[in-house]
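Got a structure for you, written out below as structure tokens; questions coming shortly.
With one protein chain removed, the remaining protein chains of the complex are shown where they sit.
Now for chain A:
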Amino acid sequence: MTLSFRNRIDVVLSVADQRITDVNIQPRTRPPLGRLFAGKPAETLLAALPRLFSLCATAHQVALLSAIEAARGQPVAPLTRHRRIRAVVTERFAELLRGLLLGPIARDRGALQQAHGLLQAVASLQGDAKPGASGPSRADVLSQIKMGLGQLGVSSASEIVAPGTPLAKLMTAARMAAEDGGWRHMPAVHGVLSAADDRAVVAGLMDQGSAFAETPELDGRVPETGVWARRRPAAPLQAGPVERLLARIAEVAALARWIETGEAEDDSDEGIVTAYALGHRCGAAAVECTRGRLHHVIELDAQGAIARFEYLAPTEWNFHPRGPVVSSLTGAVLRGAADRDAVDAMIGAFDPCVGYHLTTRETAHA
């Protein structure tokens, strides 16, 4: 392959006496965007990001645009800020939903047909968030999405998943895998990354550059980011694949409500999009996207071209060699036939869209 870089994460489990004793993570290659775009106008990077990261294109564009404006000292109008938040939230909704639909549910052709219709409606909603969009009315699209979510099993009642639906089947399978596997003894307790950490993250990127972005930590801490982190502090410290799957479904339901009714509400303190002016033509931004908190830092030269660009994706926290995925898997007892599914569900629960390859290595008995 002439595209000579790794685009997947390799997860290697070492297992002895049915217990996971070690988890080795080989990361993907981080694209050296700062080097490639150094000396070029910031707009060239702004144009390239959605092509490179099409699943989270809006999050990257909003992060970079916000960082550029902060570096230039440009104020952002409240309406513009609100439009960006709306676009980020809509993308988060679309990607969480896609992650749910393209897992085991997609093996059922009937459910896949339903998923197709629903994803098309969501794509239409994303298009509607862009200026100059045309097509079916927003009300029609929202109605179609609500119906599709209902068929899928996302309930508007107090019970998040409606019985007898594709999502209910998915939940049942996850519970059976958890019962059969060893997740009840899962020891992982780790902190979460929040907007309160933004300044420290930006300082890490400024001081250490790509070395920090490859294996980030804050005073020795490698916090979790993403759906489960967004539910804290209300959610319990520990969570297995079942709780995490349920959290994803709950967030899909909550975002659907936000998109339908909550857009007029004040979103100023949500931390969904936050920009930081750092002085000396430097700016940073953080965006709470599907997978978690995404950070961009940019420095412009006197002509406005890119002097430096650093970015830190949420995946680097969760899939850190000593991070939440590793600590959640280490020590788990694998007892049943559904072990592989349980491990897959656990890894997938941290990130709805990451591509990874799982290998299990039996080691000598203790």
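In this text, a contact is a pair of C-beta atoms (placed from the backbone, for glycine too) under 8 Å apart; a residue touches a chain by one contact, two chains touch by 3 or more; residues count from 1.
Quick note on the criterion: contacts and distances are computed from a predicted model.
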| item | value |
| --- | --- |
| Chain left out of the displayed complex - its UniProt protein name, from "HypC/HybG/HupF family hydrogenase formation chaperone", "AlgX/AlgJ SGNH hydrolase-like domain-containing protein", "ATP synthase subunit b" or "Sarcosine oxidase subunit alpha" | "HypC/HybG/HupF family hydrogenase formation chaperone" |
| Selected from A:Val227, A:Leu255, A:Ala313 or A:Ala332 as touching the chain missing from the view | A:Ala313 |
| Sole contact to the chain not displayed, among A:Val76, A:Leu102 or A:Ala162 | A:Leu102 |
| Among A:Ile20, A:Ala42, A:Leu55 or A:Leu205, the residue in touch with the chain that has been omitted | A:Leu55 |
| Residue of A:Pro75, A:Gly279 or A:Gly355 in touch with the missing chain, whole complex considered | A:Gly355 |
| Residues in chain A touching the chain absent from view | 1-5, 7, 28-29, 31-33, 35-36, 48, 51-56, 60, 98, 102-103, 106, 109, 112-113, 115-116, 119, 123, 291, 294, 313-315, 353-355 |
